[in-house]
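Left out: one protein chain. Kept in place: all the others.
Let's look at chain A:
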Amino acid sequence: MGEFKVHRVRFFDYMPSAIRAMAFNRQMERLAVARADGAVEIFNFADNYFQEKVIPGRDGRAVEALCWVSGRLFSAGLDGAITEYDLENLRPRYSMDAYGGPIWTLSSNSQGTLLAAGCEDGTVKIFEVLQDRVQFQRNLDRQKGRIVSLCWHPSGGQIAVGMMDMLRIFDTQTGHATQRMLVERGLGASKSREVVVWSVAFLSDHTVISGDSAGKVQIWDGLTGTLIQTHLVSKWDVLVLSISQDESSAMAGTSEGTVVQFQFISSTVGQQDRQWVRTRTFKNHSHDVRALVHTDTAVVSGGMDTQLVVRPLLDKVEKNTQESALRKIAFPHRSLVSCAKKAGLLLFQFPDHLEVWRLGESDGNGAPWESLPVKRKPEKLIQLKRKGEDHICCSTLSPCGGWLAYSTICSVHLYRLQLSSNNISIQKVSKLPRELRSVHQLSFSSDSSRLFASSSLSSVVMVTLDQTEIKHIHTFRHQSGSKQPVHILSPSEDGQWLAAANTDGEIHVFDLQKKTLHCSVPTYSSCPTAVSVHPSGCSLVSVHADHQIFEFSLKQKEFTQWSRQLQRRGLHPLWLQRDTPITGVTFNPRNPAQILLHDTFMFCIIDQSLPLPEERTKLYNQALLRSLPQTQRPRESHAFKIFKNFQHLLCVALMEDRSLVVVERPLLDIMSQLPAPVRQKKFAT
C-alpha cells in the first residue's frame, strides 16, 4: 500500500525533569505535578490522565509543595515564596515571600480558609486565603530547627509538624505546641545523624503517622503523644506519605523506589480492634519516590525517575478493565519537536534552549525493510539559548525554515534564519507587536507568511511576517465564553482555515480570509489531543484523550459520513485500550484518504477508503499482511494500519519530499542519564 522512507531520529536528548511534589484535587479530579525545574503540570484524571496544562518553570524556582485550595493551586518552594498559579493563562499569578527562609511544606486546612507553611527558620506561618491573594495571619510558636513537613487535623484546630528528630503538635488557636514526640534515630553509623521527619499525616481520630529518614513509618497517638507502632519499611528514607480520603489506608514512598501500603484493619475478621497493618508493596520506580497521592482507586507516585505512575488498587477497581491497568506517563502529551517540511529541518525544544537540526540524506532508494546508507549525516545547525529566567513554553519553526519563534510566559521571541549550505545566520526580530506577549502556542502558516499565537482568554493572534515588518492583523475570538487556554493551533495547508482547540474541549475554526469565526465543532466530552485540517480544506480531523476520532466537514459544518460510520461501528477495543494519547495528526498529500496519527508507542495510517475493523478482527495485522501473498492482502486489510516498530515516539511528521521523520527517545536512554539510585543489597553483590 505504501512505502515510506523514514528518517529515524534519536538524537533529541530530551530529558524530563524529576517529579518533586504532587497535589490532587478530588472535586476537579485534577492532579498537579511539580517538577524539579519548577514546571507544574495539570493532569485530568477524569479524562484518561490527559496532561491538560503545563506551566513552564523558571530558573531558581524549586517547588517543594503543592496545594489545592478549592479550584486554586498554590505552591511553595525553597525560594521562600508562596505562589499562586493562573491556570487560565498558564503562569504564576503572584508570588509572595513568606519571610521565613526556604519553605519546605505547604498545606491548607480542610475548610480551605488557611494555608500553613513550614519554614526553614522553624516557624509555621499561617496565611489566610483571600479572594485574590493570600495574607499573612500569624506565626505558630517558633521552634528550633526547620519545619520539614506538616499536616492539619481535619478539624483545623491542630497541626502536626515534622521536624528534625521530632514531631510536634500545635494548637492553632493558641499557637502553642501541645505535644512533642521524639523520633528515634537510625541504628549504626546513622545514629549520629539527626533524623528528618520527611512526612507527617494527621487523622481525624488524632492518630499521627510519620515517615522519616531512618526508614520508619511510625504511628503515634496524637492525644497523648505516645508511639503506638513502628514499621521499618526501608533501609533508606521514607520520603512521603499519603492517606486515603476515608483514612483506612496509608501509602509511604521510599528512597528505594517502593511504595508501601498500610491499612487500618482488624487483625482477625469480624473484630473491632483495628490497627495499622503493613499490607502491600509496590515497586514501580527505580529511584526515590518523592511525591505520592492516594486517590480513591489508585496510588499515584512520582519521583526522581521522572515517570508518573498510576497504580490502581485492585481491591478498589474492577479487574481486567482499562481502569485496572498500570499506567506510566513518561512523555509529555504535547509535541516538543517541530518540523520544517520544506527545508528538512527539525527544531527541538528544551526548557532552556532550542536546537535546529538538518536531517541527513541518503542515496537513492532501497527495498522495503532495508536501511539505506547515510550519505550526509544530520547536523546541528543552531543551538539557541533562551533569554531571561523563564523557561521556554512553546516554539515553532516555519515550514520554509526561514523563521523560528519561541515563547516564555512573558515574551515571544522571533528569529529570522538563513541556512544556505555553508552560511548560517540567525537574526532576532526586535520589534514585535504588543499583542504577542503572553502566548501558549505558536504556529506558522504553511506558506510561512503568517504567525499564529494563542493568547489569553482563548483568543488567537495573527501577525504577518515580512522581511521588514511584523504586523498584527487580527485577533480571533470566539463567543463560547471559555477562558481556557488554546493548546492546539492548526492552520490549514491551503491557508484558508485555522483550527484552535482549548482545554475545555472546544474546537473553533476561523476563516483566515474573512477573519471571522467560521464554525465551532460540537464539543465532545473529552479534550482534543490532536487536531488537523485536511490539505484540501474541506474537513477537520480531531482525536481526543479517550481515543475517539472525529472528522468534521467544514463545508457542511457537520460530521462527515465516515466519522458517523466510525461512531456507529465503534472503535476497536484494542485501539481504545492504548494508554497514551494521539499527539499528532497529519495527512498524506499523495493519498487524500490517508490520515497519519501517532502516539508514544505506534504510528498509524488510517485509510478512509478501506473497511473499518470489526471488533473481532485483528487490529495489529501488519505482520500478518506481510506474510501473505500480494493477492490475499486486500481481503485481510482494514482501515487502521498500525506500525509498532518505532517506540517512544515524540514526533512523526511527513516532509515535503514524502519521507517520514520519526523522532524517538528511548526510555532506556533517559534512564541511563538519571543519577545512580540508592544502593541496595542484591544477592551476591
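Definition applied: a residue touches a chain if its C-beta (ideal position, glycine included) is under 8 Å from a C-beta of that chain, and two chains touch if they have at least 3 such contacts; residues count from 1.
Everything below uses one rule, namely that contacts and distances are computed from a predicted model.
Peer 1: Look at the options "H(+)-transporting V1 sector ATPase subunit D", "Cell division control protein 45 homolog", "Nucleolar protein 11" or "UBC core domain-containing protein" and return the one that UniProt uses as the protein name of the missing chain.
Peer 2: Per the UniProt record, that chain is "Nucleolar protein 11".
Peer 1: Touching the hidden chain in the complete assembly: which of A:Gly360, A:Gly495 or A:Pro677 does that?
Peer 2: The one listed residue touching the chain not shown is A:Gly360.
Peer 1: One chain is left out of this view; which of A:Gly188, A:Gly270, A:Pro368 or A:Gly481 touches it in the full complex?
Peer 2: A:Pro368
Peer 1: Check the options A:Gln427, A:Asn645 or A:Gln673 and report the residue that touches the missing chain.
Peer 2: A:Asn645
Peer 1: Just the residue numbers, please: which parts of chain A touch the chain that's not shown?
Peer 2: Interface residues of chain A facing the absent chain: 1-11, 360, 362, 365-372, 374, 377-378, 605, 622, 625-626, 633, 637, 641, 643, 645, 660.
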